[in-house]
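Have a look at this one before I ask anything.
With one protein chain withheld, the remaining protein chains of the complex are depicted in position.
On to chain A.
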Amino acid sequence: MIKVENLTKKFGENEVLSNISTEIKKGEVVSIIGPSGSGKSTFLRCINLLEKPTEGTILVDEENLTDPKTNILKVREKIGMVFQHFHLFPHLNVLDNLTYAPMKVKHLSKDQAEEKARGLLAKVGLTEKETAYPSSLSGGQKQRVAIARALAMEPDLMLFDEPTSALDPEMVKEVLDVMKDLAHSGMTMAVVTHEMGFAREVADRVLFLDHGVLVEEGEPNSFFTAPKTNRAADFLEKIL
């Protein structure tokens, strides 16, 4: 589904990602972990071109994102993204947050979009918040709305950038539960997270980044119990 080849990203002289190659298959859940500043967010943001890769290619369903002829908007329609700080539209209520893009981008009718949105709100357990504005929601509720908003576009792939890092501890679970459901429903997911429990339990594969280098990737159980590299071992020792 996604093939990253020799991806390099520089901000000026600062090389943030170095020659990364990997693949994410359809239905796979990949966790991206690594120390702060290692380039996890940048890697994720390159996949939907919020950052422009300096070198290398990214293929999404055989479509080359780095080809100038590619319609970026079309590609982004198929890739949902969930941010650490939610970024809900504060001037729209919950339902309108969910229906906005399907109506404006995919040209669904209002009825179609609302029906779909209500289904998703039920799925994330927020049916009664339909007319609430984002500012009246808790962090966990905001993030669940943000996930539903991304799903409303019916993406083939979901990107999560530390979706629980800005939440109070008691709200982490409600968001992770929604993500687990999503993973079990067969969604392809790339999740940057500090929740090692989630990575271990839900992910099919773990990518470990350090200083912009993809140091190690593998199946979570063996990665967490017996990392192959010293850098991964050091990192795990510090956080576990």
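The rule we apply is simple: a contact is a pair of C-beta atoms (placed from the backbone, for glycine too) under 8 Å apart; a residue touches a chain by one contact, two chains touch by 3 or more; residues count from 1.
Note that in this section contacts and distances are computed from a predicted model.
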The complex's invisible chain, by UniProt name, from "Succinate dehydrogenase", "Arginine ABC transporter permease", "Lactate utilization protein B" or "Beta-ketoacyl-[acyl-carrier-protein] synthase III": "Arginine ABC transporter permease"
Selected residue (touches chain absent from view) among A:85, A:110 or A:173: A:85
Among A:150, A:191, A:215 or A:232, the residue in touch with the chain that has been omitted: A:150
Option touching the unshown chain, where A:76, A:116 or A:205 are the choices: A:76
Sole contact to the chain not displayed, among A:48, A:164 or A:193: A:48
Where the unshown chain meets chain A, residue by residue: 48, 50, 73-74, 76-77, 79-81, 83, 85, 87-91, 93, 100-101, 104-105, 133, 135, 149-150, 153
